[in-house]
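Take a look at this one; I'll ask things after.
A single protein chain has been omitted; all remaining protein chains appear in their positions.
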Amino acid sequence: MAKRGSTDRGFTARLDLRNGAVEMGHGAGGRAMAQLIDELFQRHLDNPLLRQHNDQALFTPPPGRLVISTDGHVITPLFFPGGDIGSLAVHGTINDVAMAGARPLYLAAGFVLEEGFPLADLDRLVASMAAASRSAGVPIVTGDTKVVERGKGDGCFITTTGLGVVPDGVAISGDQARPGDAVLVSGSLGDHGVAILSQREGLGFATEIRSDSAALHDLVAAMVAAVPGIHCLRDPTRGGLATTLNELARQSGVGMRLREAAIPIQPAVAAACELLGLDPLYVANEGKLVAICAADDADILLAAMRAHPLGAQAARIGEVVADPHRFVQMETRFGGQRIVDWLAGEPLPRIC
Amino acid sequence: MAKRGSTDRGFTARLDLRNGAVEMGHGAGGRAMAQLIDELFQRHLDNPLLRQHNDQALFTPPPGRLVISTDGHVITPLFFPGGDIGSLAVHGTINDVAMAGARPLYLAAGFVLEEGFPLADLDRLVASMAAASRSAGVPIVTGDTKVVERGKGDGCFITTTGLGVVPDGVAISGDQARPGDAVLVSGSLGDHGVAILSQREGLGFATEIRSDSAALHDLVAAMVAAVPGIHCLRDPTRGGLATTLNELARQSGVGMRLREAAIPIQPAVAAACELLGLDPLYVANEGKLVAICAADDADILLAAMRAHPLGAQAARIGEVVADPHRFVQMETRFGGQRIVDWLAGEPLPRIC
Amino acid sequence: MCLAIPAQIIAIEADGRSATVALGGIHKAVSLALIEDAVVGDYVLLHVGYALSKISAEEAERTLALMVEAGLFETAPAAPDAR
Amino acid sequence: MCLAIPAQIIAIEADGRSATVALGGIHKAVSLALIEDAVVGDYVLLHVGYALSKISAEEAERTLALMVEAGLFETAPAAPDAR
Amino acid sequence: MRYVDEFRDQDLARGLAAAIAAAVEPDREYRLMEFCGGHTHAVFRHGIPDLMPSNLRFLHGPGCPVCVLPMARLDQAIRLALEHPVTLCTYGDLLRVPATGGQTLFKAKAAGADVRLIYSTQDALALARRDPDRQVVFLAIGFETTTPPTAVAIETARAEGLANFSVLCNHVLTPPALRAILASQDSGGLRIDGILGPSHVSTLIGSEAYRFVPDEFGLPIVIAGFEPLDVMHATLMLVDQINRGPVRVDNQYRRAVTASGNAKALALMAEVFTRRAAFEWRGLGVLPDSALAIAEPYADFDAERCFAVRVAPGREVKGCDCASVLRGVKTPTDCRLFGRVCTPDNPLGACMVSSEGACAAYWSYGRFRGAGATGQVA
Partner (left out) sequence: MRYVDEFRDQDLARGLAAAIAAAVEPDREYRLMEFCGGHTHAVFRHGIPDLMPSNLRFLHGPGCPVCVLPMARLDQAIRLALEHPVTLCTYGDLLRVPATGGQTLFKAKAAGADVRLIYSTQDALALARRDPDRQVVFLAIGFETTTPPTAVAIETARAEGLANFSVLCNHVLTPPALRAILASQDSGGLRIDGILGPSHVSTLIGSEAYRFVPDEFGLPIVIAGFEPLDVMHATLMLVDQINRGPVRVDNQYRRAVTASGNAKALALMAEVFTRRAAFEWRGLGVLPDSALAIAEPYADFDAERCFAVRVAPGREVKGCDCASVLRGVKTPTDCRLFGRVCTPDNPLGACMVSSEGACAAYWSYGRFRGAGATGQVA
């Protein structure tokens, strides 16, 4: 039960973080919402900017170019091996900022909570968010909470927006890939997606695989220090490596040629994909990046990546080629050729 | 039916904006999502930064202090008299940025769409968003789209994040209210909430009342130009005027005393509130602001507000007082005194 | 208890069982199932979507007149300090 | 059609109708309702959650040996240009 | 708004205040009970106490149907919503009212029960028509005012053959409650000098329904409208009766209330409902002939008969003085929980939830006057 007794901020009873649930009133703007913010969000995420208690955070940015990126996070289940929606929402947006070669400065977080969502779960995932934010050194400086009726949400959605500053001389963009460039990945592919699938009811397989969810800005900083002239960086999230490479090919107006044997995939991920009829190249990652750089820079960049814990399994997997069709092709491990197309629809487990 | 035939970006059939609906594949990261972005979002919202086609937007901010603010927008119905969730998502976040006295620079938008949501509705509300953004002069420079299964969302949620620059010398914050200060509002209260209620099934009353949804940054610029030393600005959204004043009282450690007779409320809003047993002071606004300034500045500020179309009905409604209890009190139109408390729970229509 | 509010009938459906009322610029559909002989122009007391009774204009006038009279009788100079 | 994959039985439930199989580091529960005499250690062909048949290690070896033999017979120097 | 604005006029209020001040006899105490929560609400919302002489006091009565609903009945409705595949619909007033263990209909909804807010019984019928495969239960509460709309709904459901509609009936009657309050005066430490009689209830049952107040208890009663001038005017009329007699039923709210009430609505109520032999009121205990049940010919629409839901005795919150507050014996600020652990954000008793509840009114409008709160305006 809630502990009774006045609290210092004028709330009569503390939030019941053990047995309580999100109610419509928690989003209505009144004292219940103020209490939720104080006793849950503020408690975990506390920092001087958030403590301003205004509807916005005020700060003086370092000089230079800034980047802004936003991502909605919707995931089932909310807690999964290797992370939860809270840490994911921090990592996902930090990564999108970092993919411009930027140093992330601040995050903003908007929550859409479903009526009935256990406060204990909310507390746990906001704590996880706070831990991820602290360990990344990127504070959450402003936020918002909405509550929707039961049946009109799915527990918790989190939209995070990140702001970062781009070092001078860095000009990383998806349209910079050039024929001859090297294509690198920072580690094994498909871990996140398989970790999520392993939790899905019905599919129910057990695996040691954990989500790779991680903040990549520190790895990126090391990479940019080693090769300031990186052409493209992108995190192969939804749609997997295949879709990310097709995006980059389309944006840059080039083709790519991969070597299947060079693409790092964990055996358990490969096995899960065989079982479900999925292709690991289309499975989501949340702590990996694709880098494209001039062929001459590739060895230096690969060495810098491998020297960082988040890039230990980094590999050079192919090269950029001229191709008016912008095809991503692959030499199969077996010695043949195939196209690696965009993802079509959602990747669904299949029996055929 | 969809028009068939290759489109320039490699999609085989155009999006069916007449009869189509959001499908899970539109959020899966593949070509369907790329097409949705190209043919719907990009088409309406087009601007150079968005056209970078990266996962983030890169820009050089003007010198000075910046503010960042984020807000999730969840509303039923999505289209309502005077606006829709698209324009609301633009106005709401512009306003939160403007309430720091800032000039809004850029917006980021994250969509969470429910499977089955008509593409025609999405098209309409993104068009409305684009119009609101253009007319406010604040471009949407980056975005994100997620799709959730039917029954796990409510058509469309939009989280917008805004970035703005604060003019030198401006230091507006919710903790700056001082005893003796004047309390002003920019116009009549409760219009947005009543317009929404009028659409609610069951309550079904007809009214000319339209949502006041509007971007207030231009009004704020005029106000800051007239009185750079404004103490507090806040938009009385969820929870209405009552809750906003209580927030400010709590933040500044003061009380307030209002005059009911001075508070502008449209007759139809008053009537709807009588009918439903609601108090207009607790009803949401989306195009109004509360300003608190030194008593000596009040007339200048009021004049500046009234000179702006969005502040034509501005009024001075009370003053800040010293009060350890931080009560917001009101002299009733009838001549008595009452407390104007925080909103408790959600405001519900009642029969008693 | 019993939030009820005066509203004026501005239209009556053909079946005589429901009507549209106006109050302060808003319109609302109401049931007439509980009152008799209502005509357009009548004020009714509206509660949970039903007209509960008609409001008598004459009685309202008379009541207001009585209030005015009571107040006039005790003139302003003697206004009490209520607190 | 018919995505099926070899997996090794690592445990059989007491009722004999279901088992846990392992493949490439993952574990999965499967039904044994369609095969007979399965024992722990057997490899089975797994399809939609059911073991469809056992895999014969001897036959697999023999097939591989045949493949090796076929390939050895035609030696590398004569490798054709496949395109 | 016509018939509203005129009755909120500040000048007339000043005049009536002066008249009341002049009328009260200085060494006499005037303890007037407003039976209705509507009066309580008006008194506080408009700040009427500020306009009254210090020897005139309003006592708040049990006239809020939300406040007097016994916990067990609410427990029953919540259990019905949670344990049966039904859509339970009711007025907004009830959704936040705490039942046993702090449970509410709102929490039940958050936990997955299909609970809907409706504004009118017509909405409940519409829900039932729209989904014939779904049982729709209307949780009915209210005094005589709110009862005829429920009767219309039941009538309509029978006429249309709406087999999936039923009503969980908690309608109660005001005269028995008022009688119980008056009868308890001596033993209960309560002294009442006059009654502000029900406003909208009286439009239905007529002012003559309260003749027992002067006849049996020798007390003045004035049927009063809910606008602030109505309250002040009726107060003046009560003071006059108290000062000069004879005690009688006066009707201040003549524009809407007649002596005999609304015959059409009363006939419909008599057709659809029957009196319960006894019914529990929160604060007042079990009162004979004080509530309605659905009459035999309409039994198919009676949720109590359609669904088997056990009713255990409700468990009141320890320390909550609602029962005394409802009888006018205590004021909200006498309750040790008031404002410290019981607030509208965290209500422990119904009186803190209902807009008409005395505790909510004290908190929302009058707290700065209360004990412990100093809140002086600078």
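The letters A, B, C, D and E name the chains in turn, as written, and every chain counts its residues from 1.
Quick note on the criterion: a residue touches a chain if its C-beta (ideal position, glycine included) is under 8 Å from a C-beta of that chain, and two chains touch if they have at least 3 such contacts.
Since we're looking at a predicted model, the values are computed, not measured.
For the options A:77, A:137 or A:345, the residue in contact with the chain missing from this view is A:345.
Against the chain not displayed here, chain B makes contact via residues 1, 4-6, 11-13, 21-25, 30-32, 35, 115-116, 150. In the full complex, the hidden chain is touched by chain A at residues 179, 201-203, 255, 257, 267, 270-271, 274, 276-277, 321-325, 327, 329, 331-339, 341-342, 344-345, 348-352. Mapped onto chain D, the interface with the missing chain covers residues 1-6, 8, 23-24, 31, 33-36, 43, 45, 47-50, 52-57, 59-60, 62-64, 66-68, 70-76, 78-80, 82-83.
Following the convention adopted for this analysis, only the chains that are shown with their structure count from here on.
Minimum number of contact steps separating chain D from chain E: 2. Traced through touching neighbours, the fewest hops from chain B to chain E number 1.
Relative to the centroid of every protein C-alpha atom shown, the closest chain centre, again from C-alpha atoms, is found for B.
Distances between chain centres, each the mean of the C-alpha atoms, put D farthest from chain C.
Averaging C-alpha coordinates per chain places the centre of chain B 37 Å away from that of chain C. Computed centre separation for the pair chain A/chain C is 61 angstrom, with centres defined by C-alpha atoms.
A straight line joining the Cα centres of chain A and chain B is 28 Å long.
Among all residues of chain E, those that touch two or more other chains are 1, 4, 14, 37-38, 50-51, 64-66, 91, 106, 119-120, 123, 142, 146, 343, 345, 356.
Within chain C, contacts with two or more other chains are made by residues 1-3, 5, 23-24, 47-48. Those chain pairs judged to touch are A-B, A-D, A-E, B-C, B-E, C-E.
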